[in-house]
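The complex appears here minus one protein chain, its other protein chains still in place.
Per-chain numbering from 1; labels A and B assigned in written order.
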Amino acid sequence: MVGQTVKFSLRGFNVHYGQFSALRNLNLDIWANEIFTVIGPANSGKTTFLNSLNRLIDLIPVSRCSGEIKLDGVDIRRGLEVEGLRRKVGIVFALPLSLPISIYENVVYGLRMQGVRDRQVLGQAVERSLRESYLWDEVKDRLHTPAMNLSGGQQQRLCMARILAGQPEVLLFDEPTSGLDPISTARIEETMLILKEKYTIVLVTNNVAQAARVGDRTTFFLMGEMIEVSDTSKMFTTPADKRTSDYITGKFG
Amino acid sequence: MKSSQARKLKEWVIEKSILLSGIFSVVFVLLIFLFLLREGLSLFRGVSIGDFIFGKSWYPISQPPRFGILPLILGSLLVTLGAAAISVPIGIAAALFIAEIAPQRLKEILKAGIELLAAIPSVVIGFIGMITLGPWIKNFFNIPTGLTALTGSVTLAFMAMPTIVSIAEDAITAVPRQYREAAIAMGATKWQTTWRIVARAARPGMVAAVMLGIGRVIGETMAVMMVTGNAAIIPRSILQPVRTLTATIAAEMGESVQGGPHYAALFAIGIVLFIITFLINGVADLYLHRSRK
Partner (left out) sequence: MNPRYSQKIAFAVLLLATLLVVLPVVIILLIIMVKGASAISWDFLFSMPRDGMASGGILPAILGTLYLVLGAIIFAVPLGVMAAIYLVEYSSDNWLSRLVKLAIVNLAGVPSVVYGLFGLGIFVTFFRFGASILSGSLTLGIMILPVIITSSREALESVPQHFRTVSLSLGASHWQTIRHSVLPHALPGILTGMILGLGRAAGETAPILFTVAAFYLPRLPQSIFDQTMALPYHLYVISTQVPGIAENVRYGTALVLLTLVLLLNLAAILVRSRFRRNKKW
């Protein structure tokens, strides 16, 4: 589309786990300030794709990547330090993974690692990011209590606040609501729609309906390959590939 | 960006130190072997390896001195085999009880008790063995002294048992639940399941436990020194005093001349001990790996 800034661009990107090919010849762009959803059955490479964007894939010893991923035109492997990349590109996992420390300490963790010590700066960051993830009112009186005492939905929003405190540019979500009840799910989806004004969001989901609800553009992955990518409404009404329409209508999954 | 560069430098130093620390353990093993060789090899200028290992006479302070360690090897062997004969069946049986039969609360108490037994210093066990077990054996068998190979075997059995019990117990507990459930489903009693299925599945781990227990016994010094009577002659029965390799080093080092042949001979015994325990521990480790798979 004319006028859209490209945030991520992937060209000829491949991932192997040992002999197993997880992603093959991926070519796509992710635009700024959109919610880009990735759908597809299990083991199609969705999580591998997500973990490649912030180089968490490097944690897997047998992984091998080739090809190119650029963030704002800069190669994320050759042009950027991995710690800086991960501060710009934060990730929320499928399970609410709080660290076993207080709510406050969870939120400021990233900032502390950067060397920020000023208590005022930290305090402001905590309030700002907890408000952005719509958790502030619920926890403002117990910031120094253990984060693990929160409910699943609250912990997921805490994980979002944790990333937002570092003022990232991209938010990655890996099936963030798969373990949550419908109300918590709806709240997280609402938050995502508001957050996209400031951030670029990449959402991997097993829930086709969720993609339809929040995605601006959607891509369909099958067995390590990208089958197609287009505007969400177009993909769900007139998909270009038969496999896409079979998946969306539930013929396989 | 200066402070982040400083941090990067600090982290590089820390990470290199960590790598070095890992390598240190390998360095120490090599150093131990090296220094044993350094002080012990000079013996073999005057005595051949064959005479050393198979020589029947250990008279280090006579003129001329004789450095044959066969009596010491046999002493160690006799005491070790005796200790194994006692500790292996009892240890495995206790491990089976604790792992399969004892209820949870009792299990924790028993395991703590075994840990405490393992913690008792060998000099204390030797002290008790010397003062209580020695005279009892002397009276029971009506022999001139209670400090014999048998006394050593019984005393050392108590030092091997905690090792055998705890490692065997780990191996037995690690047998997957499905084995037991399948056997019970086919109508076996708990005992039949435990003995025929679980014990068999845990066998590599139990072998490792026994080997490590034996390794501990061979390496024992103080307890052995205090209860076996310290007579460096080839034993003809288990009711005689003997001398082990370890006790010889400990007992005679004080009276040897630094750099002299006696001194070197004691280090040479150290080399023999090092190699024996190296082999036993290496093989035991292989068995432990097999059991974990």
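One rule holds in what follows: a contact is a pair of C-beta atoms (placed from the backbone, for glycine too) under 8 Å apart; a residue touches a chain by one contact, two chains touch by 3 or more.
Because the structure is a prediction, the values reported are computed rather than measured.
**Student:** Which of these, B:Phe44, B:Tyr179 or B:Phe278, touches the one chain of the complex that we don't see?
**Tutor:** Selected residue, touching the omitted chain: B:Phe278.
**Student:** In the full complex, which of A:Gly45, A:Gly110, A:Gly153 or A:Gly215 touches the chain missing from this view?
**Tutor:** Going through A:Gly45, A:Gly110, A:Gly153 or A:Gly215 one by one, A:Gly110 is the residue touching the chain not shown.
**Student:** Looking at the whole complex, which of B:Phe44, B:Phe127 or B:Tyr179 touches the chain that is not displayed?
**Tutor:** That would be B:Phe127, which touches the missing chain.
**Student:** Just the residue numbers, please: which parts of chain A touch the chain that's not shown?
**Tutor:** Missing-chain contacts on chain A: residues 54, 56, 59, 61, 83-84, 86-87, 90-91, 93, 95, 97, 99-100, 109-110, 112-114, 146, 148, 162-163, 166.
**Student:** Given the full complex, what residues of chain B touch the hidden partner chain?
**Tutor:** 11, 14-15, 17-19, 21-26, 28-29, 31-32, 35-36, 38-39, 89-91, 93-94, 96-98, 101-102, 110, 112-117, 119-128, 130-132, 158, 161-162, 165, 189-192, 195, 212, 215, 218-222, 225-226, 246, 249-250, 253-254, 258, 266-267, 270, 273-274, 277-278, 280-282, 285
Keep in mind that, in the parts below, only the chains that are shown with their structure count from here on.
**Student:** Whole-Å distance, chain A centre to chain B centre, using C-alpha means?
**Tutor:** 55
**Student:** Chain B touches which residues of chain A in the complex?
**Tutor:** Interface residues on the chain A side: 115.
**Student:** Would you pull the chain B residues touching chain A in the complex into a rising list?
**Tutor:** 3-4, 7
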